[in-house]
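As you look at this complex, bear in mind that one protein chain is not there, while each of the others sits in place.
Chain naming follows the written order as A and B, and within any one chain the residues start at number 1.
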Amino acid sequence: MGTFAGRDFLTTLDFAPDEIRELVDMALDLKRGERRVSFAGRVAALLFFNPSLRTRLSCEAALARGGGTAIAVDPGKDTWSFELEPGAVMDGATQEHVRELGPVLSRMCDYIGVRKSELITSSQGTSPVTASYADLARDRFLHALAEFADVPVINLESNRFHPLQGLADRATLVEHLERPAGRKYVLTWAWHPKSLPAATPHSQLLAACDLGMDVTLLRPAGYGLEPAVVEAARERAEALGGTLEETDDQLRAFDGAHVVCAKSWGALQSYGRFEEEAHAKEALRADWIVDERKMAITDEGLFMHCLPVRRNVIATDAVLDSRRSLVVDEAENRLWTAAALFAALGED
Amino acid sequence: MGTFAGRDFLTTLDFAPDEIRELVDMALDLKRGERRVSFAGRVAALLFFNPSLRTRLSCEAALARGGGTAIAVDPGKDTWSFELEPGAVMDGATQEHVRELGPVLSRMCDYIGVRKSELITSSQGTSPVTASYADLARDRFLHALAEFADVPVINLESNRFHPLQGLADRATLVEHLERPAGRKYVLTWAWHPKSLPAATPHSQLLAACDLGMDVTLLRPAGYGLEPAVVEAARERAEALGGTLEETDDQLRAFDGAHVVCAKSWGALQSYGRFEEEAHAKEALRADWIVDERKMAITDEGLFMHCLPVRRNVIATDAVLDSRRSLVVDEAENRLWTAAALFAALGED
Partner (left out) sequence: MGTFAGRDFLTTLDFAPDEIRELVDMALDLKRGERRVSFAGRVAALLFFNPSLRTRLSCEAALARGGGTAIAVDPGKDTWSFELEPGAVMDGATQEHVRELGPVLSRMCDYIGVRKSELITSSQGTSPVTASYADLARDRFLHALAEFADVPVINLESNRFHPLQGLADRATLVEHLERPAGRKYVLTWAWHPKSLPAATPHSQLLAACDLGMDVTLLRPAGYGLEPAVVEAARERAEALGGTLEETDDQLRAFDGAHVVCAKSWGALQSYGRFEEEAHAKEALRADWIVDERKMAITDEGLFMHCLPVRRNVIATDAVLDSRRSLVVDEAENRLWTAAALFAALGED
């Protein structure tokens, strides 16, 4: 695991598939109790610009079980607004430059976690549109903080990636398939009342591709993921003997699938035109839900979802309550992969 | 204490009086330093839908002193809204079903605490009235979460019960009376500008009854507690040789009392008609306060209150500052009873 020590974890694309696989194997060792880690005296500052339940709990619990401590702060809500621009004359809204924030957090803590996504909608309505998708996908705050920090910076979900979810999905696939390479994995879009961010499906797609699976990205026309991410995923899959194809043909996609992972996301091309999108996608609602009828044509396919899941919207009760649903295992694996990651990044 | 291991702690009515007494004795052993507990590696998720100072601090400090960790989350404010209905089509406000929440929290944490009360008024004005008292008293979220969780669920105050306060009151009575059975305990209503929930007085009534005391529930006409709770309390008192009587006669109640516990609560029968109630109860204000004159007719009676207490409204300064006031001891016992409870529920 020496390859992780002291590095940032912003996207799995910064690591080779076999490096990440080693991390996932460590997580499963921790889960089985075959290995233990100590975080005694270790402290992580977790900055949540967006609310979090699962990510916060899994990171805090992972550290706490090993004797470490997470300090969760909500900078977006009640403390500072941060400046990124070099040379800025800070006489406006921003109060602290990332050039100070990064080093200061590094002197006080062993890890810095950051959740910052302008694409995450609140529970009430949509987020304000502050920039284009292309601009938001640069995740500028995250990268600037990583540049100026001296300890590992961990992406707790940005506009472009949610790599902790990607780790948990890898662990779940390895745990339940043993040898995932060459098995058929479908990442299927599902209807949802909101326009959700693409960070999670990006990281889920990369998870399956990094395991050399035969991956189908199933989505209606107009709902492609970011082309650069899809291309990177395809290259990594093919280098491992896997494949990646995109389609809007549900029957073809579900046919013979070993794993179906459901997720909704907004149309990136029309990002920000939420009402127009909501109206247009009503027509997709009836057909783009994972139900027993579709699961029946898989090869006894396993079902995955990152949670929280809207029941009978993304997938039916019957699918979620079946023996082949892995959603709770997948959530639990957030804990063990977080523990493995903190251990690997923090190695001396 | 084996009878607590792995169980939920939703109300003391789920446990026999002698089981609870054993827990209280353990708490007092911890307080005296005659026993120690370790929570190393243990994690509790504490969900606060309502704000909390004492409950949060006592639970967090209890775990922390033993090397464990509490993760307090405010789901009501900034994260998810949860669905309870089986079969719900979740295309509206709710984002996660308790069928997922329960198992997921159970995989990450060793305990789940929940404070959820629609009856608790905020510091600003009254709470919105969302249902009848009878409906709210079902505490549906709490029970649904307990149903789907695999680790102990602890009620940190619901609409109907506040069993942690009940434990602390038991410990305080045992600590100061040695043998509480047969001593006279008065739970007296007091005037307060708001219509407060009945959860705490319900749990306080049960505390005295479970110790076999001679209990007087003193309240003006129209301020009875929930009849089913009063009946359950009476049965438990009588089974232990105690009694329970209700009255609105203050002189008779205070006469010869060994303990006076003051508390205000709203009229359950007219729940939701707050302005009408506030107007009507103005007439009670002058007479329904605990003062030295009343305490003088007790048998050197001890004074209890769960805190926070409005001075010179619920009780006078003279009563609160007297040597016979136990309110700070009672609050401290929140810490030790929480520690005993976490230990007992978490035993392997």
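Heads up, the rule we're going with is that a contact is a pair of C-beta atoms (placed from the backbone, for glycine too) under 8 Å apart; a residue touches a chain by one contact, two chains touch by 3 or more.
Note that the coordinates shown come from a computational prediction; the quantities given were computed from them, not determined experimentally.
J.: For a quick check of understanding: of A:V37, A:L105, A:V151 or A:L244, which residue touches the chain that isn't displayed?
T.: A:L105
J.: Decide which residue listed in B:V129, B:L177 or B:V313 touches the omitted chain of the complex.
T.: B:V313
J.: For the full complex, which residue in B:R21, B:R56, B:H176 or B:R252 touches the chain that was left out?
T.: B:R56
J.: Decide which residue listed in B:L13, B:L28, B:L244 or B:L335 touches the omitted chain of the complex.
T.: The single option touching the absent chain is B:L335.
J.: Using the document's definition of touch, tell me which of A:T69, A:T243 or A:S322 contacts the absent chain.
T.: Checking the options A:T69, A:T243 or A:S322, the one contacting the hidden chain is A:T69.
J.: Against the chain that's been left off, what residues of subunit B make contact? List them.
T.: 51-54, 56-58, 60-61, 64-67, 69, 74, 77, 123, 193, 307-313, 317, 320-321, 327-328, 331-332, 334-335
J.: In the full complex, which residues of subunit A touch the absent chain?
T.: Per the touch rule, subunit A residues meeting the hidden chain are 40-41, 43, 45, 67-69, 71, 73, 75, 78-81, 83, 86-97, 99-100, 103-105, 107-109.
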